[in-house]
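What you see is the complex with one protein chain gone and the rest in place.
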Amino acid sequence: MRRGVWLWAAGLATYAFLYVPLAVVVLFSFNDSELNASWVGFTTRWYGKLLGNPDMLQAAANSLLIAIASSTIATVLGTMAGISLHRWQPPLLPFLVLTPVAMPEILLGVSLLLFFRQVLDLTLGLFSILAAHITFSIGFVAIIVRARLAGMDEDIFEAARDLGATPWRTFTRVTFPLIVPGIVAGFLMSFTLSIDDFVITFFVAGVGVTTLPLQIYSMIKVAVTPEVNAISTLLMALTLTLIALALRFAPETLRKSA
Amino acid sequence: MRLALLVLLLALAAPGRADDTLHLYIWNNYISAETAARFEAWCGCRLKQDYYSDNEEMLAKLEAGAAGYDLLVPTGNAVHTLIRKRELLPLDGQRLPHLGNVAAAFAAPWYDPGLRHAVPYATTVTLLGFNATKLAERGLPTDTWALVFEPEHLKKLKGKVTVLNSQRELMAAALRYLGHPVNDTDPDHWRAARDLIVRAKPYWATFSNSTYIKDLAIGNIWVAHGYSNDMFRAREDARAARRPFAIGFAIPKEGAVLAVDNFVIHKSARRPDLAHRFIDFMLQGENAADVSNLIGAGNPNRAALPHIRPEVAGEPAIFPPPEALGRLEMLRDLEPKQRRLMSRLWTEIKVK
Partner (left out) sequence: MPASFSRTDQGARLTRWLVTLPPALFLVVFFLIPALIMAAASFREPGEFGGLAPLAERGFSLDAYRFVFDDVIYAWILAKSFAVAGLTTLLCLVLAYPLAVLIVRSPKRRRDLLVLLVILPFASNFLIRIYAWMIILGPLDLLYSPVAVIAGMVYVHLPFMILPLYTNLEKHDPALLEAAQDLGAGGWARFWRVTWPLSLPGVLSGSALVFIPVLGMFAVPELLGGTGDRLIGNLIKEQFLDNRDWPLGAALSLLLTLAVLAVAGISSALTRNRGQT
């Protein structure tokens, strides 16, 4: 049993490693000290300051808008890609869909910057961020939807066709309802990815449009006050809720696609 | 789906550009809150500022397609580049009745003779700020770049020195110390400068563009390579906090970089009319004096001089006397291949 104890200790230590730093961030968001070097006292004024900060509110609004728009479009396109990958395995589609997911984000950010400026001569802003977010989200949605389809019993389709259903009816009455949990999980995943994205947004945001991660980044670089902790805590709470919801909808699917 | 489209359309149409807002892209801390408020009251409009901390950063962002700024505040070499790129709106002299307030010395700069695109706003010198008390204790000189480059001095300052995190500025200081002009493009001179810097680096605490102000004022750092207006602020902060030491700053005798920052109007400005009003407002004596009184910057506006506090106007590092002016140079932009070489040398400096 000695080995068992070591294993438990190692496991617990790893969990502690994962959680303690985040707990520190949350805790110090209530610190009544601008320097935030050591604990002074409890206060919620940083949250108040956040809500009164127009740049922060604009960034939050931008982030939400971009997340909703990009994850909607990405979910539609990603679902189509997932279905196509599962049913027909067209050549090149796996490469197109999966590579943006696997590549370091900086490469995607840089190539999109070059594309928008050099080819389209587009001023960077909301549109460029939107296009970028959709690009990397499609892959995630496709993977989840494909995993969901792979887990389904093919006999159901046979049965539907034997009963005289047209392909369209098979899709709307049989396939679609069964993959809805995967689609919803995909939507929630892309929403989370979009809200949290830093690297790619950093390159294609240009000037004048900020998102929450970009705002956090410039706060960290310019002046670190507990305000950063406060916004971090709020952002964590949001994405936590979203991931919990995603898992609720499709626990098996997410596990299989990991 | 329809909802998403609606949201998307709103998003693309929305970004709050209130019609009466002037968008300024400017150095951090370059317009005091009081001045901004006075302008807003005077013109009945809003002033929105975005900040950058380096000319290179500003130029890179513009290259990446920043639009929607009415006014920028670039340094001379950046103005020159922007003019050549045809990114600036020529100024309408009719709308700038106070343009004559610009002192003769600044009215025909190399980057824009005739002031057709740029109006000088403030000047700074890149120099050394120091903890006068600590340096006197150690018998260290305060008027030479050797203070940050020579091991015999650095030995007594280990870990207490910061330098600017700017390729051009640090190389310029090294080149001047070695007896070359700041705009020298000889690769051998550059490599000698690099070696000088690499030799001194182990004694430095860090490279910093802004944190040195606080560190100097608190006493964590004893020598800082930085901008004259920042040193001015550090000195005021230290006095206000009643520190047991005095902060001083001086232009090194080997020479230094002078920067003239100018108001320019970007060609994509949405409110060039407001921009002109702002520039003229800032050309008026009392308003122009603010940047000196509140920030400690040098002033190219002769109508401002009567309104400037004597301790600022009499400070030789901020308003250099004629013989010192001869030792000051303005940076000029490099050719692309030269920039590339400098950036590689900078990488070597950082990594070695």
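For clarity, chains are labelled A and B in written order, and residue numbers in each chain start from 1.
In the analysis below, a residue touches a chain if its C-beta (ideal position, glycine included) is under 8 Å from a C-beta of that chain, and two chains touch if they have at least 3 such contacts.
Here the structure is a predicted model, which means the values were calculated and not measured.
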Taking the complete complex into account, which shown chains does the hidden chain touch?
A, B
Taking the entire complex into account, which one of A:62, A:123, A:192 or A:210 touches the absent chain?
A:192
Touching the hidden chain, out of A:56, A:97 or A:126, is A:97
Which of A:71, A:123 or A:232 touches the chain that is not shown?
A:232
May I ask you to list the residues on subunit A that touch the chain which is not drawn?
3, 7-8, 10-11, 14-15, 17-19, 21-22, 24-25, 28, 36-38, 77-78, 80-81, 83-84, 87-88, 90, 92-93, 96-97, 99-100, 102-108, 110-115, 117-119, 131-132, 134-135, 138, 142, 158, 161-162, 167, 192, 195-196, 198-199, 203, 212-213, 216-217, 220-221, 224, 228-229, 232, 235-236, 239-240, 242-244, 247, 251, 255, 258
If you put the missing chain back, which residues of subunit B would it touch?
54, 56-57, 59-61, 63-64, 81, 84-85, 165, 206-207, 335-337, 339-340, 343-344, 347-348, 350-352
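Heads up, the rule we're going with is that only the chains that are shown with their structure count from here on.
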Where the centres are mean C-alpha positions, what is the separation of subunit A from subunit B, in Å?
39
